[in-house]
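Below: one structure in structure tokens.
The complex is shown incomplete by one protein chain, all other protein chains being positioned as in the whole.
This part shows subunit A:
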Amino acid sequence: MNEHQQTLWEFMRQQSDKLAEQTLQHIGLTFISLFIAVLIGLPLGIFISRRKQFSAGILGVAGVLQTIPSIALLGFMIPVLGIGPKPAITALLLYALLPIIRNTYTGITGVDAAIKEAAVAMGMSKWQVLFKVELPLAMPVIFAGIRTATVITVGVATLASYIAAGGLGEFIFGGISLNNTNMILAGAIPAALLAILFDFLLSRLQKLDSRKLKLAAFSLPVILILLSSFYLIPATYATKLKAGFTPEFMGRQDGNLGLQSKYGLHINTVVISDAVMYKAAYEKQLDVISGYSTDGRLKAYGLVVLNDDKKIFPPYYAAPIVREDALVKYPELENTLNLLAGKINDSVMTALNYRTDYLHQTPERVAKDFLIDHKLFKPARNGNAGVIRIGSKIFGEQYILANMYSMLIKGYTDYDVSTKTGLGGTKICFDALTNNQIDFYPEYTGTGLLAILQPQVKVVDSLTPNRDATYQYVKDQFDKKYQVKWLKPIGFNNAYALMMRAKQAEKLNIKTISNLKRYLESK
């Protein structure tokens, strides 16, 4: 990386093509979903205002849909709808439904009973009462519902990037994993502006008098369709195989950038969250994914790692990194944490991960079983000589390690422990450490080198093939720059790896990344 710190403006200018594409995708995604949500929600709202016995049920279901965590909802949909725009739009429209249904219902039932009676008494039919009286009078309330739905949808649409549906989430989540503030802001600021802008425009529309509102009621669907058409499915070149890479992998030298420059590998790629990536590969939605070599799902979903024959993925040896002031304050801490050093190799870690990821055992249980098997477990002393704060990133392996450290500290020392697990990505975890919110967390040498230190390419190239050199380099640099100490490596190497379904790889005879490239280029 260059010495000069890039400003947000420079980043946005440099990435303007991508930014424009993502913004248009975001607008498109938002409005397609919104359009369909209005098409479904408005008639449903009208229906339950007529048949009140259904109102509790339908509003209840829409309410429950709203409470399902978005990433879980997206995960549920992969087996049915695959990845890409279809599940993203479906999920978004489900979130937008509640405010639209509820406000339509409230708006219509809120129309003055005397006015409805007058309409009926004048001789209007049910439909005439609805279109001439109820809907126009309920319009402000319905509009308010659509506004709420729009703002929700703009926000949730950032998550579409988890399942390869594009949008500004690509920058936001890429930035979080890459420790790149500019990238986060380049996604987050336009997303926030879009929410404000659409809310403002709709509020203007709402303030029009009823005569102009009639015009607006006709033009709204047209505008919605127009905006929806911005969403062109990420049109990249088609290849025989389809790859899904995490936003982090997409932006890294030791990720997709390296694959392109060192292997010359060009493959049709979508951006996807690692939470759903493995499943998507298993469901044959994707053929090649960027996984971690010790991930339990590798075993669970029958995937194989392609050999990195040109050595572009640097070693990712895991070790706890600790604030130096914490080591001084808690003198027994270092020796306790080093109890795990060298104890877990790649296959052991994969097996432990398999137990949590696939057998769904709790990280506590897996951690405890391991410590007992290796005669490391001691019952908790319930001491009160101080509280050690443990952090972890938001995936299974980190939870297991955090639990092991917690049990070791409680068993071997008089310290107590508070765990702050599930700290998003590298950036969130490392910021928590340097801002004295946690005392230590397990980190990987490669991540320390490339995501945190970000040295010049020459330095990376010289370090990458050598595991000890990388460890030594990050250890020295962290000590100097952040007063954070790398303790002894735990043993396993959780490096990036390209993976394919074992059967497909065997059938196509692909064992290495070079094999993959050759296959893609063959006609």
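Heads up, the rule we're going with is that a residue touches a chain if its C-beta (ideal position, glycine included) is under 8 Å from a C-beta of that chain, and two chains touch if they have at least 3 such contacts; residues count from 1.
In this text, contacts and distances are computed from a predicted model.
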Name of the absent chain as recorded in UniProt (options "Imidazole glycerol phosphate synthase subunit HisH", "Carbon-monoxide dehydrogenase small subunit", "Osmoprotectant transport system ATP-binding protein" or "LemA protein"): "Osmoprotectant transport system ATP-binding protein"
Among A:24, A:65, A:124 or A:185, residue touching the chain not depicted: A:124
Touching the absent chain when the full complex is considered, from A:82, A:136 or A:155: A:136
Omitted-chain contact residue, chosen from A:56, A:72 or A:115: A:115
Interface residues of subunit A (partner: the chain not displayed): 112, 114-115, 117-125, 128, 132-133, 136-137, 210
